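One protein chain is absent from this view; the other protein chains keep their places.
Now for subunit A:
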Amino acid sequence: MKQAEVRQEKTSISFKNKKSYILDRVMPILLFLCAAVSIVTTIGIVYTLMSETIGFFRKIPVFDFLFGTKWSPLIAPKSFGILPLLSGTMLITVIACVFAIPVGLACAIYLSEYAPTKVRKIVKPILEVLAGVPTIVYGYFALTFVTPMIRMIFPSTGVFNALSAGLVVGIMIIPMVSSLSEDAMQAVPKSLRNGAFALGATRFEVALKVVVPAAFSGIVSSSVLAFSRAIGETMIVAVAAGATPKLSFNPLESIQTMTGYIVQVSLGDTPHGSIEYGTIYAVGMTLFVITLLLNILALYVARRFREEY
């Protein structure tokens, strides 16, 4: 096969068409370079994060960074414990996922198992619009709509609070959970459903006992991806969650996430090369490692536990 192709190319030059011969020699290399950009990007990200983070850890011990319970890199007395930022990030992410994963799954089950085709054709694009809304718009929504509503119910809530930001991050990831899970459910063969229906199962029983178990790997992987997306979400928390890093699990208080901190520092003018500047990289590295591990986990779950029919 290969040889045949080579011969074909050779004959075509010997006749005519020098231009196409050159193109055929050059284009694979150029195209390969295009593909290599993605590899270079990854190396670039890892390299920049690594080099600056190592510089940062020369000044601040790794142990203090990972297990310190106070984060105040800009105001003296300075301390560089990332736990408050981590707890803030986790608070937002957990609120978002507790809200979005059940809703997204219910949505997926409805669209895949219950909804008539007409309804599906209308609802799916609407959910896709929800996924396409810029995050800064969600930030505005959290601050000017969700927060006032929460304050009506809990008057003691601050203007900036984790609950509002978390809920809106949840709204943002609903379409991710629902569309990926629905894809997985759609991939379950019709014959399995029909078998269950023939045994007298209701639609709910078919969905819960046949479709969901069969699509389980896809569902888990979509949830993990959504979780990772919530961790990396920046603008919603920068606008609505506040800027007070603290080790608190009260959702009505103002907190700060890792992403929120990076935005805060880059908005101010922190001198290049200082310890404060290094914190961006150390925090960014933590964020990168966490999301990378989660994404790999999602890929692994989707592949390893896939039920083939």
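We take it that a contact is a pair of C-beta atoms (placed from the backbone, for glycine too) under 8 Å apart; a residue touches a chain by one contact, two chains touch by 3 or more; residues count from 1.
One rule holds for everything that comes next: contacts and distances are computed from a predicted model.
Its record in UniProt calls the unshown chain "Phosphate transport system permease protein PstA", which is the match among "tRNA 2-thiouridine synthesizing protein D", "Sulfite oxidase-like oxidoreductase", "Phosphate transport system permease protein PstA" or "ABC transporter ATP-binding protein". Only one of A:I92, A:I150 or A:V239 touches the chain withheld from this view, namely A:V239.
The residue from A:I54, A:L74, A:V98 or A:V133 that touches the chain not shown here is A:V133. The missing chain, though absent from the display, is touched by one residue of A:I60, A:L85, A:I150 or A:I174; that residue is A:I174. Within the full complex, the residue among A:K70, A:R151, A:R203 or A:R306 touching the omitted chain is A:R203.
Within the full complex, the residue among A:I45, A:V94 or A:I275 touching the omitted chain is A:I45.
Not every partner is drawn; the one left out touches subunit A at residues 5, 8-9, 12, 20-21, 23-24, 27-28, 30-35, 37-39, 41-42, 44-45, 48-49, 52, 102-103, 106-107, 109-111, 114-115, 123, 126-127, 129-130, 132-141, 143-145, 171, 174-175, 178, 202-205, 225, 228-229, 231-235, 238-239, 259, 262-263, 266-267, 272, 280-281, 284, 287-288, 291-292, 294-296, 299.
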